[in-house]
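Before any comments, here is the structure.
Only one protein chain is missing from this complex, and each of the others stays in its spot.
Entry: chain A
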Amino acid sequence: MLGRGVKRKWSCLEELEAEARPAAAEKERDGKEGQGDEDGFLVGPSKSAMNHLQQRQLVLGLCMEKLQSYQAGMELSLRRSVLLINTLRQIQEDMQSDETGTSETLLNHTDSCLLREDMQVTCPGCTEEDGDSLSPPLSPEFPSQEANSSPDQQKSLPAAAINTFSEAVNAMGYLSDLALDDIFEDIDTSMYETSELPSAWSAGSLWPISVSLWTDEDVKMRPPSLPSAGSLQSRLMDLNELDHIMEILVQS
């Protein structure tokens, strides 16, 4: 039906969707592709939860892919962006409710790092090397596939995207139009103004993704406000500390 070259992927997917339905006949098709040997581990309800997680992971990956593929040249459809971002938000809420609901790490540690707004620039768990080390701590009920699939998923996402998840999401969606709309009105540079640093440099260092998206107009890269100023502020703080240290060194 769709994309013959990726037939295997779709049959995985359709088995996912088929398994979600409580049809006994369809369960016979399980365990063939991608489900592997954990049939023995799982009982009914957790199997559908597994599929929910798998689907969520898949949709998350697709969403990020779609958002990132729209870069220079083509003017993206606002409706499409809004729908994609709302889907991402829904997945985010789903993940967060999962995280708060279950004490055991049903959720991959790297995913929760993605979502926390106060995350640090380099979250120790976010780097790819640590992803594999997470599989042992997971309880044996939930098979290694969860951990295996997630690091695989992580590897497919560029590291920069992980770090600036929500920022990138919002940046890609709306700001290209926003900046032009309020081009001379809403520039709030209070967050960026540091006495020593040139504003262009500070802006440039804070937006690893934005640099590739737009041409180098400062105005475009300065939205009036940011939702998650966490990493931004931490970087600013780093810079301020650096300046402070420099001052001390110079004075001494």
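Observations, loosely collected:
The working rule: contacts are C-beta pairs under 8 Å (C-beta built on N, C-alpha and C of every residue); 3 or more make two chains touch, one makes a residue touch a chain; residues count from 1.
Criterion: contacts and distances are computed from a predicted model.
A chain of the complex is left out here; the name its UniProt entry carries, from "Large ribosomal subunit protein uL10m", "Cullin family profile domain-containing protein", "Serine/threonine-protein phosphatase 2A 55 kDa regulatory subunit B" or "creatine kinase", is "Serine/threonine-protein phosphatase 2A 55 kDa regulatory subunit B".
Although one chain is not shown, part of chain A still touches it, namely residues 1-3, 10, 13-14, 16-18, 21, 55-56, 58-59, 62, 66, 72-75, 77-80, 82-83, 86-87, 90-91, 94, 170, 173-178, 180-181, 215, 223-227.
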